[in-house]
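Take a look at the following structure, please.
Only one protein chain is missing; all other protein chains are in place.
Showing chain A:
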Amino acid sequence: MKGRGLGRQGVPAAGSSGRFDPRVRQMMLSKGLKRKREEEEEEKESLAVDAWWLDPGHPAVAQAPPAVASSSLFDLSVLKLHHSLRQSEPDLRHLVLVVNTLRRIQASMAPTAALPPVPSPPAAPGVADNLLASSDAALSASMASLLEDLSHIEGLSQAPQPLADEGPPGRPTGGASPGLGALDLLGPATGCLLDDGFEGLFEDIDTSMYDSELWAPASEGLKPGPEDGPGKEEAPELDEAELDYLMDVLVGTQALERPPGPGR
């Protein structure tokens, strides 16, 4: 799957491609498309009905919430997540809180009732993901990969900065420009991905970059998927593979800007 709009190298492992996973896009698209007006009103109604525990008159108000969240709360959270990710520069706090709430809701909706509703240790989300339906796992993976991209591109652009080594306290951060911020760069593009059909996307990519001998072949270590090892932030130099990735990103952005059409 070379040349996927935003320049991920290598062939993705099954089910790990995150936001490019058609299943994820399908799910997120379908959640979005579903919200026609009548269904919105239905949702509101069901929200009112399901939220019996929020009725101030109800004796159970201050008691423990029900074990299972309504599906409308789940949908609402997915919408919020979607909306948050579509921002050109997402509010990280809002994003993290929505994701954590969504995970909690997912956990309560899981078939295995033994799953605790509050995944507290960092390892728990991974565990919880394994127990969830595949579409939920794909959602988590897509979120994870988006956040992962943020860290990778940030690591790339911080590479050329000189590091002061006179032993000052902490880590000097230097005064050059900050990371590219993949989430930012990919934000509008992600929106495009989700809006347009993904078939047209691949037609538009100019693959001449990849065919050229000047560029090193894509190394799978450059852009690991969610389950791979730690990212490239530790590498201080901007090596060929990173340059390659950088070019892909830029090419990918340009590709998306070209109007889609047959036989380009």
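Here is the rule we use: a contact is a pair of C-beta atoms (placed from the backbone, for glycine too) under 8 Å apart; a residue touches a chain by one contact, two chains touch by 3 or more; residues count from 1.
By definition in this document, contacts and distances are computed from a predicted model.
Asker: According to its UniProt record, what is the protein name of the omitted chain, chosen from "Serine/threonine-protein phosphatase 2A 55 kDa regulatory subunit B", "Ribosome biogenesis protein NOP53", "Dynein intermediate chain 2, axonemal" or "Gamma-secretase subunit PEN-2"?
Answerer: "Serine/threonine-protein phosphatase 2A 55 kDa regulatory subunit B"
Asker: Footprint of the hidden chain on chain A, which residues?
Answerer: That gives, for chain A, the contact residues 47, 51, 54-57, 61-65, 69, 73, 76, 80, 88-89, 91-94, 96-97, 99-101, 104-105, 108, 117-118, 122, 125, 140, 143-145, 147-151, 154, 157, 164, 168-181, 184-185, 187-188, 226, 230-231, 233.
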